[in-house]
Every structure is written in structure tokens, then in C-alpha cells.
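Structure incoming, see below.
Missing here is one protein chain; the remaining ones are kept as they sit in the complex.
Labels run A and B following the written order; every chain starts at residue 1.
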Amino acid sequence: MIVELGHFALILACLLSFIQGTFPLYGALKNRGRLMSLSAPAAYGQFFFVAISFFALMYAFIVSDFSVVNVARNSHTLKPLLYKISATWGSHEGSILFWAFVLALYGAMVAYFGRRLPKSFHVTVLAVQAMVGFGFYLFLLLTSNPFERVFPFPMEGNGLNPLLQDPGLAFHPPLLYMGYVGLSVTFSFAVGALIEGRVDAAWARWVRPWTLLAWCFLTAGLSLGSWWAYYELGWGGWWFWDPVENAAFMPWLVATGLLHSAIVVEKRDTLKAWTILLAIIAFSFSLLGTFIVRSGVLTSVHAFATDPERGVFILAFLFLVIGGSLLLFAMRADRLQAGGLFAPVSRESMLVINNLLLSVAALVVLFGTLYPLLRDALTGDKITVGPPFFNMAFGFLMIPLLLVMGLGPSTNWKRADLVGLLGRLKFIMLAALFATIVIFYIADGGEIMAAVWLGLGLWLLLSTLFEWAERVKLFKPGSIARIFRQPRASMGMSFGHLGLAIAVIGISGTSYWNIEHQDIMRYGDSASIGGYEVTFRDTDGIVGPNYTAVKAIFDISRDGKAVTTLEPEARVYMTPPMPTTEAAILSTLSADLFVVIGEANNKEHTEWAVRLYYKPLQIWLWAGVAIMVLGGLISLSDRRFRMGAPTRGYK
Amino acid sequence: MNKFIPFAIFCAISSALYVGLSLNPSNIPSELINDPVPEFALSEVGSDIASFSSETIATEEDVIIMNFFASWCAPCYVEHPFLMELKNRGYKIYGVAYKDRARNITRFLEEQGNPYDHVGADENGRVGIEFGVYGMPETYIIKNGIIKYKHIGPILEMQFEDEFIPILESARR
Partner (left out) sequence: MRIIATVICFFAMSSAALAVGVDEGRLADPAQEARAQGLMKQLRCLVCQNESIVDSNAALAKDLRMIVRERITLGESDEQVLDFMTSRYGDWVLLKPPFEGATIVLWFSPLILLLIGFYVIYHNLKRQKIVATAEPLSADEQTRLKKLLADGDDR
């Protein structure tokens, strides 16, 4: 019954989104107040009903209602409750329902927080948001209904991939979707601005918090996914340039560019057309990502069950939404008046370079991801574009980006003195270089690229601190007071850049100075890696809620002193039957020790295959991205971004 | 700058994606088409089942079918009736048991029927790799020691009459 209610609620939400997308917009164009006032209630209503729908599906999972096809396919009575809940969004249908839910949530948020926006603009934005939602509801109801029943129903479900039964992975999709879908708000704002024919500093100020919010979620979601891969997949890799990873990374790159570009619109009233275009492109990448994962167009570890029929629907939807908005851009962008001018060397141009590098990066990742498809379509050749290409291409673009990031915040608006700037920063450059050489010496050398990344990371770290120190006039009296009076947006920037610097340093350590050791070990054997002594003590058989496992016990010591005991497991899940490894990780500031147990090498089970990894500075990567998210949140809390804040006389 | 360029680029990408929907990215065509059969030798499956090698195939004048299968491969069971049908129609089929144990192979052939003229065992999968095999089952059409066609996956009903037989016949000529 509840499931049917959920289904019905979905239909209601669909109808409301249609209403929200049409009548108020007409009202805005013809200045009919009554029609416009439909907008916010429709948005709240839509959210209310899709929430009912979503939680109805979740209810079906919690009670293991196997008469619902989706539940039967993706759940099992033995599954722990947390994963039954997360299975709600684990399948294709469930995840699209989740998309629609988050979309409606954002719509309701815009309806509420945007109360003080000019009425016609507010209504236009909500209308665009609603029409996107309408497409998703149609997709759900017509091709991917999560509430389909099956009769006779199975007594037991088909389970879910045991790899996905992990707390990290349970939270990874919600965070990502809050990010992906959050970009719909900036999209709606952008299209709304095109429809009204006006972009000004106020618009940028309204757009920034939503972009920041989406960006924070995306960063967090991507990092969580990476971190999960790191500890779950058994060899410590954390990024594979898999098409689905790229599908989430591309909107992130564009959103980062958008964040910076919006600053220029706000401060200098220029770069408007470009910012609007970026806002459209960011969300387009979100939609494109959704398409790629579900259509069977590309192979990926992450892909949902492929279904070309659904693929056609999404593609048509994509064409309408993205094509339509890009066409609107082409026709209306000229109406956006150009504003402030800036010199070739200025803060604006630094931000333009930032945007250029990030956009090119996104395009290159797109090209590399789609290239196998393009080649297959045009010549029939099957080709793989893997990590070697992406690492090189992305690395190539990151080098100038990191350099410019160090200079940008210290550069004046409108016109800056490049020579003076470099002069002030030359000590920082030398310090970074010196530190790199010292570290290289301590670490006994390494590859040249290791030095490059380490140096760039240190450069960014030091230059960000330098800029902050100059801004608060650190060594002059009263600096403490100045520190606390800094606007949150500036603090956010410093944290954001600092976080990236730390992450880059971490990446250089873990990519270039890692050590791997594989061996067959007997009980009592010891291995030496990265200064640790790893002694294989024993194994134990254990039984979990839906798996059995071999647990190995390793004693870790350093310089003769016992440090800890690590207990990696080799698990075998039951439905569906699948072996997985649970690595045991010892994380310290200087490195991660990563221990994996494999198969028994002999019948007596006294010899085992063991893999050990030593990964320097691994934790710096996770800390760095966490600091980036923190920076975003700090910026978000800036009072100037409150939607209700007076808009200083702008209409 | 022409503001229609983003739209144009998007149209190009959409067309590529549309075409992509009808392609199958995991179907890798064979590199060995029109190449001679690689040299190989296979182990015996049982004393009463004749094994074979690349030389055996080279002496065949008529078109032959070479089928990689295994008793542990579920789609092979689905494909099996079509192999029996091919045998009934007079085609010669050479079977390669990929990474399988002799007694499992003989049991499989006893239970399902033996469509093969010769069966060899590729115990460590190396012969498969020589042929560019990456999944089970895979089937090759060979004429005069030259590989003419590779079919990936089981031969299914819809492909049997419409695709496979015509290709067999044209290879025969």
C-alpha cells in the first residue's frame, strides 16, 4: 500500500513540476501576479510529494518487501539495515528517484531562500528548475519505475554487490548527488538571467552560495569515493580515470571555474557571458554524467545495468535541456552588457587563466573519455584511453594552474604590476625550491616529476600563507584583531587553496615514493618495508552478518618497538557469492602502511600470499581535500551571501 | 566570438553519443581475421577422443569451425544445441576445452552430446591467448588454415540462421 502511495505521490510531483514550469513563467512574461504566486507553493508541493515517494521506496527496502522488483533485485534479508537503506539509491531506478528528490529539494530551497529576489526572476528560475524535474519524473514514470511490482514474488532478494556494503560507499552517492544536482540551481539562475536578459553583480552574489554549496558536496562526494576505493579495492589506488569517475570530475572542474568566474562578475561586472556559459556547461556535465553511466555507451566498473532504450530517452532529454539552453545563450548573450575592463596582468586575467585551464582540463577529460566511442563510431577501431593519457594531459594543465594560483590572490584588480608581484614573491619561490631540494635529499632522490609536483605544492602552500600574512599584516601590531575581522570569503579562499596545496604534496608522496612488497609468508615470517617490521603472526576464521572470512594477524613494529597489530581480512560474501579483501591500514602523518592478505599457498593453510604497501604522505591527500571542503563551507557562511541580505538598491 | 559554437559542439557530441548507443564497447573484433591460424598443440582429453593441433587444421580443405568452450561456462550450455545442429548439417567442428579438467570435459560431452570431430584441452589457456580469446565461448570459422571470422559469445538462435550460416557458406566458397 505504501509503495502504491509512493507511486501515486510521484505522479503528483510530476504534475506539480509541470505546473511550476509553465504557468508562473507565463505569468512572469505577462506580469500576471496570480500566476506567478503559484510558483513557490508548487515547488514546496513538488518536494513534499517526491519526498513521500522516495521514503516509500526506502520503506520497502527496510521491510524487505520483495514484491517490489527493485527491492527484490537489490536487497536481501541478511543485509545490515544501513545497507538496506542505502540500496534505495543503489540501483538505476532508485538513483534517478534520488536525483529527482534532490532536485526538488533544491527547488524548494530556492523557493524559500529566494523570497526576496525580484519576483519575475525568482519565478523564472523556479520554472527552469521545475522543467528539468519534469523530465526526470517522466523518465521515472515511463522507463524506470522503481515501484514496479512482481508476482509471484521471491522469498529472498538477489542481494547487492558486497563491494558496495560499506559505510563510505553508502554516503558517497548522496553527497555526489547533492553536488551534481546542486549545479541545477546555478543552471536555472543562468537560464533565468538569459530569459530576462540581465546579469549584474547582484546576480553573481545570488549565484555564488549555491555554486559553493554544490561544489562543497561534489568535492566531498568525489573524495569519499576516492577514499573508499583506496581502502576497499586492495591495492591502494584512489583514482583510475574511469568514465564514471570522470563524469563526476568534469562538473567539479567546471564548477571550480564557475566559482572563480562569478567572483569577477560580482566584483568587476564583467565576464558575464562566459560565466553564464559556464553555469550551463557545469550542469550539462552533470546530466551528461548521468547519461554515460546508464546507457551502455562506455564500459566502466561503476556502470549501472546498461539499457540503450533508456539511453535514448536521456539523450533526447539532454538535447532538449542542454541544447535548448545553449541555443538560448547563442541568441541572448549579446544582451548582457559588458562591464569593467582589465589589463592583461590583473586579478581578472589571473582568474581568466584559471578558468581557461580548468575548462580545457574538463574538455580534455571529456575528449579522452569519449574518444573510444568516437573512434568506434567513425572508424570501427576499438581503442582504450587509460590512465597514462589522462595523467599526462591533466598533469600538463595542472602545472601552470598551480603556478598561477600562487600568484593570483596577491594580484591587484584591474591592473597589476607583474614585475613588482614577482619581486615580492621571489623569496617564496626560492623557499619552495629550497624545501624541495632538501626533501629530495632526505628521501634519497626520486623521479623528476616528483620534484615538480612537490615543488608546486610547496609553492602554493607558501604563497597562500604569504598572501594571508600580507593581508592581515601579520607582523604589525593589531594583527590578531585583523585576522578575526577577515571576511569569511577570503578565509575560505585561503583554506581552499591551502587544502589543494596539501593534497598535491600528498599526491606527490604517495605516487612517486611508494613501496610495494609481495610475498608468500609463513607464520612467524617478517618483512621490512618503509622502516616498519611486519610480522605475520596467525590467521583466524570469522563469520560476519553475510560473509565468512579469513582474518590475518600482523604485528607491526618500528625500531624494535611494537606499534600496533593489523588484521586484514579476505572475505567471501554469500549473495551474490563474491570474494573481497579488506585491507588493514596504519595511517600516520608521514605514511600509510597498507597490508592485504590473499590466498593460502598450501593445503595446510600455513603459507599465505601477502601484499604490503608503504605510501608516504597518503593522509595529506585526504586532509587536503577535507580542508578544501572546509574552505568552501567557511565561504558559504559569509553573511554577505545571505539571500535575504539587502541588495543595495538593485532591482 | 561566435556564440553558436558551444551549441554546435554540443550537437556534435550528441550525435556521437547517439551513434554510441547502438555500438557495443565490449565486443572486440579479432585481430587475426585473414591471418593464418597460429601454431599450437593441445593435450588429450581422453583416450578415445582425438585431439588436434594447428597442423591438423592446416590439412583441412573444407571450411571448419573451431569452438572454444568449457564445462564451467554457462553460456556454452546454451550454445550447445546449435553446435549439434551444425554437426548434423555436416560441418566439421574442432573443440578446444579451455582451462578445464579432462574428466569434466568428458562428462560435459557425455551429458550434452559431442558435436566435435576433435577435442583438445587447453589446460593453461595459452592456446586461447594465441587466438586472442578473452571470454567463453568463442568460435572461429577457418578455411584453408586462414581465420575468416570470429564469433564472440554463444551462438544464439537469432544469429544462427541469419549470420553464422551465411558466413560459413561464403567461407566455404
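Everything that follows uses one rule, which is that a residue touches a chain if its C-beta (ideal position, glycine included) is under 8 Å from a C-beta of that chain, and two chains touch if they have at least 3 such contacts.
This is a predicted model, so every value here is computed, not measured.
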{"item": "Which of A:Leu78, A:Ala609 or A:Ala623 contacts the chain that the document leaves out", "value": "A:Ala609"}
{"item": "Contact residue for the chain not shown (choose from B:Leu21, B:Val37, B:Ile105 or B:Val127)", "value": "B:Val127"}
{"item": "Sole residue of A:Pro154, A:Gly197 or A:Gly386 that reaches the chain not shown, by the stated touch rule", "value": "A:Gly386"}
{"item": "Where the unshown chain meets chain A, residue by residue", "value": "201, 234-235, 237, 240, 242-243, 267-269, 299-301, 303, 338, 341-342, 344, 349, 352, 356-357, 359-361, 363-364, 367-368, 371, 375, 379, 381-389, 393, 396-397, 413, 471, 487, 490, 518-520, 570, 579-581, 596-599, 601, 609-611, 648-649"}
{"item": "Residues belonging to chain B that touch the chain removed from view", "value": "1, 28-29, 31-32, 39-41, 99, 123-127, 129-132, 134-135"}
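Simple rule for what comes next: only the chains that are shown with their structure count from here on.
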{"item": "Chain centre separation (chain A, chain B; CA means) in Å", "value": "42"}
{"item": "In the complex with chain A, residue positions of chain B that touch it", "value": "3-4, 6-7, 10-11, 13-14, 16-26, 28-29"}
{"item": "Chain B-touching residues of chain A, taken from the complex the two chains share", "value": "273, 277, 280-281, 284, 291, 295-299, 308, 311-312, 315, 318-319, 322-323, 326-327, 329-331, 333-334, 366, 370, 372-374, 376-377, 380, 382"}
